[in-house]
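Note that one protein chain is taken out, while the other chains of the complex remain in position.
Up next is chain A:
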Amino acid sequence: MLYIVIAFLWTSIWLYLLLGGADFGAGIIELISKREHKSKTRHTMYRVIGPIWEANHMWLIIAIVILFVGFPKIYTTMSIFVHIPLTAMLLGIIARGTAFVFRNYDAVEDRMQSIYNRIFVYSSAITPFFLGIIAASTVSRKIDVGATNFLSAYVDSWLNSFGIAVGLFTVCICGFLAAIYIIGEVHSSDDRQHFIRVAKKMIVAAFVAGGLVFIAAHYEQIPLLDWIFGHWIGSLAIGAASISLIFLWISLSKNRAILIRLLAGFQVSMILLAATYIHFPKIILLKGGASLSLVEDAGLNKTIEALAWALLLGSIFILPALFYLIYSFEKKKGIAH
C-alpha cells in the first residue's frame, strides 16, 4: 500500500512539473517576448490552457495532501525549515492565479489589463524559481534540524548557489515546455517559426542553467556528478535525455508537433527520474548525514491504507474525466476555427 501512495506522490509531482510547468512557462515566454509577440502568446495560451487551467494546479494540492497525511514528518520538517521560500512561492501562486483570472474576466479592457499582465508574467517566473529552490534544499544537506540561530536554521537551509541554480534551471524548463507546447497550437507558419525560435532559445538557456547547477553543486560540495553517474539508472536517464535532445532539435526544424511534445515530455521526465531515483526512498537529506525517508518516515499503516484507497478511488473518477476534458477540447479546437 505504501508504494501505491508513493507512486501517486511521484505522479502528482511529475504531472505538476509537466502541466503546471508548461503553464508557468507560458507566462515566462510572455515575459521575455517582444511586444508584438506578447499578445499572440497570451491569446494562444488562454485558448489552449484555459479549460484545464484549474486542473493543472490541482496536482500540487494532491502532492501536499499526500505529504501531510501520509508523511507528516517530511511535511512539517519542510514547513519549518524552508518556511521562507515556501511563503515566497505561495505569494507567487496567489499573484499568478488571481492575475490570470482578472485579466481574462475583467469586463472592461483598460489600463488595468497591463497591470494584471505584468503581475502575471513576473509571478510566472518567480513561482517556479522558488519551487526549484525548495526542491534543491531537499538534497543539498543544508537543512539543519539542530540549528540554534535564525540564519542557520531558516536561511542557510535554502539560500545558496546550488538552490539558485536549480531555481533558474526550473524556470528554463518551464519556458521550454511551454514553447514546445505552443508550437503545436499556432496555425500560421510565421507564428510557428517564431515559437520554434523561442523553443531553441529555451533549450540553450536550460542547457546553460543545467551547467550552472553542476558548477554550483561542485562549489557547495554536493556530489551531484557522483549521484547521477554513480548509478546506472541515473546515467541512463540523463543519457536518454541528452540523446532525445538531439532528436528534438532536429524534429523542431521539421516541425512535427506531436513528436516534439513527446520528446520534451520524455526529457523532463528523465531529469525528474534521475533526480528522485538516486536517493529513493530518502527524500530529504539533512545536515550531518541524517535523512528523512518515504519508507521509514511514513505514517502508520492504517493511515497509509486509508490514503491509498482514497487515492485509488479518487483516480477512478478523476482520470477518465480529465482525459475526456483534454480530449474534447483538443477535438473541438478544429471546429472552433
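We take it that a residue touches a chain if its C-beta (ideal position, glycine included) is under 8 Å from a C-beta of that chain, and two chains touch if they have at least 3 such contacts; residues count from 1.
Rule of thumb we're sticking to: contacts and distances are computed from a predicted model.
Note on the omitted subunit: UniProt lists it as "Cytochrome ubiquinol oxidase subunit I", one of the names in "Probable K(+)/H(+) antiporter subunit E", "Cytochrome ubiquinol oxidase subunit I", "ABC transporter ATP-binding protein" or "Circadian clock KaiB family protein". Considering the whole complex, the residue from A:62, A:164 or A:228 that touches the absent chain is A:62.
Only one residue in the set A:245, A:262 or A:306 touches the chain that does not appear here, and it is A:306.
Screening A:13, A:29, A:45 or A:78 against the full complex identifies A:78 as the residue touching the chain left out.
Only one of A:106, A:226 or A:296 touches the absent chain when the whole complex is considered: A:106. Contact with the undisplayed chain is limited, among A:11, A:98, A:161 or A:269, to A:98.
Among the residues A:24, A:129 or A:154, only A:154 touches the chain that is left out of the figure. Touching the omitted chain from chain A are residues 50-55, 57-58, 60-62, 64-66, 68-70, 72-73, 75-76, 78-80, 83, 86-87, 90-91, 93-94, 97-98, 100-102, 104-108, 150, 153-154, 299-300, 302-303, 306-307, 310-311, 313-314, 317-318, 321-322, 325, 328-329, 332, 335-336.
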